[in-house]
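Note that this complex is displayed minus one protein chain, with the remaining chains in position.
Per-chain numbering from 1; labels A and B assigned in written order.
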Amino acid sequence: MAQTVPSKIGSTQQARSPAETLLSIRNLRTAVSQGEDRFDIVRDLSLDIFPNEIVCLVGESGCGKSITALSVMRLLPTPPVRAIGGEIQFKENDLLTLSDKEMRKVRAEDIAMVFQDPLTSLDPVFSVGSVMTEVIKAHRDLDTNTARTMALEALQEVGLPDPEKRLDSYPHQMSGGMRQRVLIATALVLDPDLLIADEPTTALDVTVQAQILEMLLEEQRQRHMSILLITHDLAVVAGVADRVAVMYAGEIVEQAPVDELFEDPKHPYTQGLLHALPHISVKREKLIPIPGVVPPPQMMPPGCRFAPRCPYALSRCWQERPELEINAGRPLRCFNPQPFVA
Amino acid sequence: MKRIAGRTLYTLLVLFLASVAVFYAIRLSGGDATAARLVASATAEDREAFRELLGLNEPIHQQYFTYMGRLLSGDLGVSLTNSSDIFKMLTFHGRNSLILGVTAFTLVFAVGIPLGILAARKRNTWVDGAVMTFSIGGMAVPNFWLALLAIWLFASVWGLLPSAGCCSPRQLIMPAFVLALEGIALTVRMTRSAMLENLESDHVRTLRAGGLSEARVVNKHVLRASFIPIISLMGLRIGQIVGYALVVETIFGWPGLGQVLVNAVLRRDYPVAQFFSLVLVAIVVAGNWAADIGYSLANPRLRKT
Partner (left out) sequence: MRHNKLLLVGLALGVIVLIAGVLGPQFTGQDYATQNFQNVNQPPLSEGHLFGTDSLGRDLATRTFVGIRVSLIVAAGVTLMSMVAGIVIGMVAGFLGGWIDRSIRGAVDFVWGFPLILVAVLFAAGFGEGLFPVILAVGLVNTAAIARVVRGEVLALKEREFIEAAHAGGLSTFRIMWRHAFPNILGPALVLTSYYVAVAIIAESALSFIGLGAQPPLPSLGQMVADGRNFLRLNHWAATIPGLAIVMMVLSVSLIGDGLRDVFDPRLRHEAKGVDD
């Protein structure tokens, strides 16, 4: 629908080679200040997203996934959190060097974002339609009626029941699933090239989760957009991802196409995540959780950040920091990868 | 609508209970009432006759209904100390209090809200620090003392403003500011914290992700959401202004309702105390009601249910 908008035709209809990256994050470093001290929450993070693909960023909570996403959107709570190094190349621009005004044009128009908690992410004092038209009019020189029609179409497309009535509804009058559809419609209304979805189904009922994911996939196919899906749920990853990046303690530890990753995970952390997943470890007697928790940014171990929880840690792992290096055809951050025993 | 009707009914009930409570409280002092009018040499019979005249010997619930009947018919008798007609006192002093109260109320929010927004937007800068210091100070300084300092400096030392009296604009300045100060300080704090909370909230992040300009996010969405708690504050502030007016009017010799009530209590002029207590209580209850309704109207969560 929104593909009729002139500025978009060129970019969506033109065939792209897979080599042409849409978003390219290079050595991103994001840190939090506490008084005089500064701690890295995201360190040396590089990730490419190509047109028309779904990339999943996976990891336990507290590992820096959301901070990465907010760094791309430049929506970090600054101060105290700030992206202090690296580049985020989107099309021909480095997002980190854009002016605030230029960055505002990028948001929603080029890169849109959907957040985790639909209950708190909608403005409680304005109707759904008024916020959506406001977003549209911030980017397009349209009158209110046209913008409203666009909003209505977007709501129809995400499968919101009774969309005309919902335009004048307030968030508290809708269920969590409906609110998440509204948030997705708001994100998609300007037909962005990239949608960042931060745990979009975590707060929802299981049945609703499946519907929302299905709808997101459908939208991705129709619009030929890319999605960066942030999740801790490997079941979701298996169902939707083209490629997967596994994140631990602010770093990417392994990256691979989804089938390869599930078939042959190399990093002990990825293996641990898979062991904790029911249908992968079906041959086992029981699920094996990874012992321990992600260390907070103030207490990072000096060597490999996963060493304290790793069953295969060598003394080298405690002293030296592994780099993200190509290992068996995929980027891997590990000194001592072991074969995966399902 | 249902909520508004419910709150209105509740308010009427509160008004009734409050009027009964006030009536009984003041009747407790009924024995003393005779002292205001009678000289020390009055005999027991004289006092008894006087009580009879005021209707103080009837059963107390009967007194209440008699009193309310007379109130509704506009016949409340006269002051025991200066024989003025109580209803005429209401129009005169009510007008003065209205001038002072409305000015102070306007000042509270016209000064407090912008200062709070300023402090929130300049968070952790010296501007924020200065505004918050003023706010903490404003809440710590008792208003009667501030009134005296103001009179001493502006009237006695510098001779800029008249020290007391009513009701020219120049005479209004000091009492209005003194009456407003604590409210300003509180409004600044509330506005600032509501703004900060909303500035970092999820729904505002959604708007930023939608590419809205920061100015628009703040001026429209953050302000609107922050305004809801401030509306509750406004209703409470009406009550607080009524309370502080008792003190401030007395200091500045501003002939309003508060001054009348305080003097009546001090002189045991009990018909006056009775009536003006009821008037002030009614104003407070009405203020709380207005805040409640305003809150319901501003908050979509309550508006449509």
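Definition applied: contacts are C-beta pairs under 8 Å (C-beta built on N, C-alpha and C of every residue); 3 or more make two chains touch, one makes a residue touch a chain.
Everything quoted here is computed from the prediction, not taken from an experiment.
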- Note on the structure: Per the whole complex, from B:G6, B:G74, B:P114 or B:G243 the residue touching the absent chain is B:G243
- For chain B, enumerate the residues touching the unshown chain of the complex. 14, 17-18, 22, 25-26, 28-29, 32, 136-137, 139-145, 148-149, 151-152, 156, 196, 200, 239-240, 242-244, 246-247, 250-251, 261-262, 264-266, 270, 273, 277, 280-281, 284-285, 288
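Keep in mind that, in the parts below, only the chains that are shown with their structure count from here on.
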- Query: Contact residues on chain A for chain B in the complex?
  - Reply: 73, 75, 77, 100-101, 104-109, 112-113, 115, 117, 120-127, 131, 134-135, 138-139, 170, 172-173, 183, 186-187
- Task: Quick one: which bits of chain B touch chain A in the complex? Just the residue numbers, please.
- Result: 200-214, 216, 221, 224-225, 228, 298-301, 304
